[in-house]
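A single protein chain has been omitted from the complex, and every remaining protein chain is retained in its original position.
Then we have chain A:
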Amino acid sequence: LVLVGSPLPPLRALLQRCWGRLRCGLLPSAPGGQSPPWGPALAVQAPAFLPQAASDASGSSAEAPGLWESILWMAVPKKRRTIEVNRCRRRHPSKLIKVKRNIDVCPECGNLKQKHVLCGYCYAKVRAEAQQIRMEIRKKEGGPFNAPTVETLVLYDGEKPTEKDEGKRIIERARKRPSWFTQN
């Protein structure tokens, strides 16, 4: 059992006593042998006097101020909360899920969508197509760090580049142009 050596001797004494109590609590049948059997686990009374003056003189045997007295001032439930009180809290309208009023029908595919968000189905289609385009780009480049410094143009079946698209890199996709991917 290794205790961290803290700089304050009262704190170390407190930790030692804490750990002793925990060990006794865990193994009541086989006590460690160092400390005598304890009384009730929490029988904390306000001490008659605070040995503040004696703390400087006797180093390790002083009461550490703070924790064991401030237990008396900790917030603790006084009575069990009844199920009626619990229900009032759990079923309060602020805790219930609000009904969403911003759901519409996507005009393209007919699925449901939220007003301020893209339609999930249409976006999935776009993502799949973009993934295919990226695969084509990977095949063309053949490795990392080979991206050219010119624009990319995606052409579908039966499309030719115009004079405007002079210096651009062409990516061919072997399918019909999707309706949502407009040219130019």
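The rule is simple: a contact is a pair of C-beta atoms (placed from the backbone, for glycine too) under 8 Å apart; a residue touches a chain by one contact, two chains touch by 3 or more; residues count from 1.
Simple rule for what comes next: contacts and distances are computed from a predicted model.
Undergrad: Looking only at the UniProt record of the hidden chain, which name from "adenine phosphoribosyltransferase", "V-type proton ATPase subunit D", "Kynureninase" or "Large ribosomal subunit protein uL22m" is the right one?
TA: Of the names offered in "adenine phosphoribosyltransferase", "V-type proton ATPase subunit D", "Kynureninase" or "Large ribosomal subunit protein uL22m", the one UniProt assigns to the missing chain is "Large ribosomal subunit protein uL22m".
Undergrad: Looking beyond the chains shown, say which of A:Leu11, A:Ile71 or A:Leu112 touches the absent one.
TA: A:Leu112
Undergrad: Looking at A:Cys88, A:Ile103, A:Met135 or A:Val150, which makes contact with the chain not pictured?
TA: If we include the chain that is not displayed, A:Ile103 is the one touching it.
Undergrad: For the chain that got dropped from the picture, name the residues of chain A it touches.
TA: Listed in rising order, the touching residues are 22, 26, 90-91, 95-97, 99-100, 103, 112, 114.
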